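First the structure, then my questions, so here it is.
Only a single protein chain was left out; the remaining protein chains are all shown in position.
A, B and C are the chain letters, set down in written order, and residue numbers restart from 1 in every chain.
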């Protein structure tokens, strides 16, 4: 039983001695930045993540931090995105997930706070227009609600709109509960099948969409089975029992403990409704800065009809 | 100043003696059904509506009616749709409008209550599967929120999904306040530019999408200028003043009365939040019956409530 | 037929020569401030408003204004409240209206963004605690939803909590559509029976609650009959007909034009959902400044867990 995580840095932690993976850690403004690059196909298979760059920005106390620190994180997200985005052309932001399921609503919440400009190009005064980058956005919803694969809808829209790149926002599942709402992962590998809180059936990648796909995600849940398994592992090593021998028994036990008829049980903060709103606000601020580098914050706020 | 309405039956009422238009009225189950057919290009120009069939189903007290009467209206909607839909092939329902603007949220509200089946085709048991018609649905949002024309997004999705027809749901503007939430218009002419509460920039028609487009709409607002103009017209005829002489003065007066800096003022019921929910429920019931004629009501309810 | 308005400044405009009423106008920071004092019982009867002070702050373009101007209005609201509030003791904010009816949701929306502190008094560090004023807040809902008069519920809570004053927030009806979302009325006379978008059955006043009641309101609707009547009045005076003679005919006409079976029709901006959010934000900012004069804006934001 391989415990699932959508964070490359957690996959790497489980397999530290792997070749074909490089990883660097930086610290600035209270933020820990970890850059993982998966270079070889072999490493990609071992970590169950495609080759590419994965940058995680982590601030363990971000949700209780002051405005200044939240802005620092938004700025770090903007800088990271800035390195991965193509320099010219319209951009399309896709908010993945189910807006009616709190733990999976991050994508559509970010889209709601985004400055969308593609339609302003003919109506805005010339001075401003030259400083705007064309941005459009959609939150297409999930298969169970639309009857269509998200990837199918996005492909159709991308073919019409022809953006230079797609930025996909998604709620993730992590391995450690401490990652929930405190860590942002930005990657140039797009969205993989099976990933996200919603377990996407099809991926959104350069291969499927024909344009680069940058994915931005934040863990919102840990699967309940992970909590149980961690507790058992620690105990076994504590009492000196060899884990390997008991692996099968452990998996059976966990299945027994977590079993239920309600779909997957997840571990999530009780206040997830409030937290998702705050995280979405930070992501939207970061995206707006990255996508509109020639606007001031005041202009972004004014154009997005934002309250003070 | 031509007062705008999205209802063909109101356009016809303003121009009764027109040739190239036929109209029939039926009554059943407390419902008044008016069938207007615009046959000539000349009539189409005069009424500012394209050639085609327009069926309105009106029940003045529907929102206070008992369950039995609401079901009768849903059934009448289903029967009307049944005449206009292609007999085979998947169908795609598009909920137009802005989900965050109550008077324009009808389309996305209907989509939320719709039985979507296209993705069940491989997972459902054989007996049921043979009785299901494939239905998918999207509520793409409006230009100001997405930066993309609704028509642009729908075109892209239709090209991927290739349904046999599109059914577009929209909130309408009417001329008479008594029409609000009491009248359903079904037409085979699709959605026209400038129509709807949201004044769509581009239309959704067979010409733009390549497949037949059936539009289903319910008036949610009357423009405030209409109320003012009606009051003036009545008074003028009452006191015996010729309306023609005063037309210009009237328009100036109305502009003065209604002027404001908040976008268009609309006349709407104070309880519009509650009403839109009830109307959406009736439409969704009607659509579900029309799109799944081989399912019982109990099966529709069971399948639509209940993704586990 | 006396046309109803909840704004004292509009009542006064309809009866300019009245004795027992004083009125002063100031201008600062783009805001027009009008102070109306109704001094005599006779004037109170004529204006259909109780004796007391009514301060209106009006900024016609506030919703399109920049952050700096919105803050200036919030500051002006805070200053006005500061003059009317008792200097010591806990304060209770009551958000009136129906949260599920957009045009009547202002009160509950303001309460959602308010810094509530009464429960922090034993848990906060001493330095901060000495600078906090105790504030509690409730949005009790409306008669049709609770089966209880709002006044009845507020009386019960006030008897338990014993605040030094109550601040009641409400959505108002105005006479001129230009007032919608642009004008804030603050008064020391509390909430009167029949007032507000929701037409409260019982008032909230010093007499009924036993503590001073400051009311803060913003017009969200104009009754549709007002628009019709204004159009008629202007026309009559334009064509030189004496209004008095036609008053009865006018009222009959208006009833005919506006009639409907859906409760009261109101004139409101199509974008009211978005506007109510922005207005609520400005009011909450003003209230927070007034109720917590010894906190910085940064501290208020941090304590209310507000996103940046």
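Basically, a residue touches a chain if its C-beta (ideal position, glycine included) is under 8 Å from a C-beta of that chain, and two chains touch if they have at least 3 such contacts.
Quick caveat: nothing in here was measured; it's all calculated off a predicted structure.
The chain not shown here is touched by just one of C:86, C:144 or C:293, and that residue is C:144. The chain omitted from view is touched by exactly one of A:45, A:68 or A:100, namely A:100.
Only one of A:135, A:148 or A:197 touches the absent chain when the whole complex is considered: A:197. When you scan B:33, B:188 or B:285 for touch with the missing chain, the hit is B:285.
What chain A contributes to its contact with the hidden chain is residues 60-61, 63-64, 100-104, 177-178, 180-182, 197, 221, 224, 227-232, 234-236, 238-239, 241, 246, 249-250, 253-254, 256-275.
If you put the missing chain back, the residues of chain B touching it would be 66-67, 70-71, 274, 277-278, 281-282, 285, 298, 301-302, 305-308.
In the full complex, chain C touches the hidden chain at residues 112, 116-120, 134-141, 143-149, 152-153, 155-161.
Just so it is clear, only the chains that are shown with their structure count from here on.
Taken over every residue number at the interface, the positions common to chain A and chain C amount to over half, indicating a same-residue contact. Inter-chain centre distance (chain A to chain B, centres taken as mean C-alpha positions): 38 Å. Spacing of chain B relative to chain C, judged by their CA centroids, is 36 angstrom.
We define each chain's centre as the mean of its Cα atoms; on that basis chain A and chain C are separated by 42 Å.
Shared interface positions of chain C, defined as residues touching 2 or more other chains, are 274.
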